[in-house]
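Taking it in order: structure first as structure tokens, then the write-up.
Excluded from the complex is one protein chain; the other protein chains are retained at their positions.
Let's look at chain A:
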């Protein structure tokens, strides 16, 4: 399904959410906007009686309000007169604006406003509330009433005070709140209207009002045209939404500006010749997109990563690490799932939890958006697939890109978890912890197809992670540990190894990795707890990965004093070195650079030894006899 059509259908499927205020993770309010509506910050609220007389008014500070909106008003700028249909700035809604010293440029905004409101109030779609507001505003006494209510303030000459100074204090007392809430003087205050009729909802949350305006506005829309999204004849529009990612976002997904770039000119003269999009589709699709981004989008350096399902159930995202979706299940998974098989089962269970009702044939869509310039936005990636396929792909990814990690924190203690690292962490592993957002978002975009399409991980990412994991000296210990486990996970996509040590594996790189780990552990033990300096094995790791034979000689020579210091305590480890060493075929013991498998060998062997040590201290006798 096309991306715009998909968004349009998402809107239609969630119509019940229209106008409902929800709170985002960052406590920001958002809603699925009705078509022909937008949101604005209102400063003043005016209550009107049903018969069209003034009731009361209040300063409300800065309250995000859902207001009806026409195409012209949405894109008004500068001195252009284009009133919002109902709620608007003081200069538009107050009939006595000029009388109180309001400055206007050419024509009077109020005339345009009241004419437009009159058309609505006199149309068959009008509700009583619209009529009441119209009857009140027609009288043109808004500023007078607001002054009486002590919401607006006049100077000695009965003019609106432009800028508050302490000179006014004798006249009005302390600085009224309107001067702090509104930037740019009282005349730019935004007014919203409410009508007091019984227990009906407020005007800006009233579904009847939404529908009334939509029906009225539909009548005024232009000619019908073939819509390229639905294939139906519908009223079309050439104005499309901005503010898609956030309120200050100017970039549009659909725009036409062809005075210099010649993007479509040639065969077509105007953008209308090139494509037709219906007003309904454009509004609904964009509103659905904004809603989805607020609800579940992830933004990195203004690039939006969005995953949503047609059935609106919670879905795991490709860039999550499995710990994110394990959480509800059980905290014990880090204990039990330490083999590939057990772990794969756990992932399957967790992911199957999202499958609840597969009979409905739900789809999952993945979209990445970004803009190269301020004005235009592009779809960088779009994919729509069956939910089952998507979940299976995630399952496959998490089972393939599998390793043990310790970089996740819970209640401030590091916890061990198994599985695929989050794509963000992959970026830091490959490019270092100071990688800029630009680099991180680029990598995340490249990783998405690897996960959802099962493509191979780009070699430059693999190589970079491998190199960094082989240079422990260049970073802090915790960072290196994190890089190492992520590199192991990435390289494991191809290898399919288990975290627990494979005693049988005769791969040359794997065995060399094991040797390095034993050397590291041996020296570490000899150094004792207080001595934190890096072992020779760690210091030579980088050159070891490039020239294993030559470097191993150096490492083993420098190991001697520590073996001597440990005495009999080193017997087991020394014997293990010999054992692993003899497993390497004589012709393989050379200076060929090692492959990624050596990291696996290193990690698994080291983990195995540390585990052994813990056992030893607990139950020395037992383990010792087992080892022999």
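Convention: contacts are C-beta pairs under 8 Å (C-beta built on N, C-alpha and C of every residue); 3 or more make two chains touch, one makes a residue touch a chain; residues count from 1.
Heads up, the rule we're going with is that contacts and distances are computed from a predicted model.
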Listed names "Carbohydrate ABC transporter substrate-binding protein", "Formylglycine-generating enzyme required for sulfatase activity", "Cytochrome ubiquinol oxidase subunit I" or "pre-crRNA processing endonuclease", matching UniProt entry of the absent chain: "pre-crRNA processing endonuclease"
Residue, one of A:215, A:256 or A:348, that touches the chain absent here: A:256
Contact with the hidden chain (one of A:82, A:244 or A:377): A:377
Contacting the left-out chain in the complete assembly, out of A:18, A:209 or A:277: A:277
Hidden-chain contact residue, picked from the options A:112, A:147, A:226 or A:493: A:226
Where the missing chain touches chain A, by residue: 1-6, 225-231, 252-258, 260-264, 267-269, 271, 273-277, 368, 370-373, 376-383, 445, 449, 453, 455
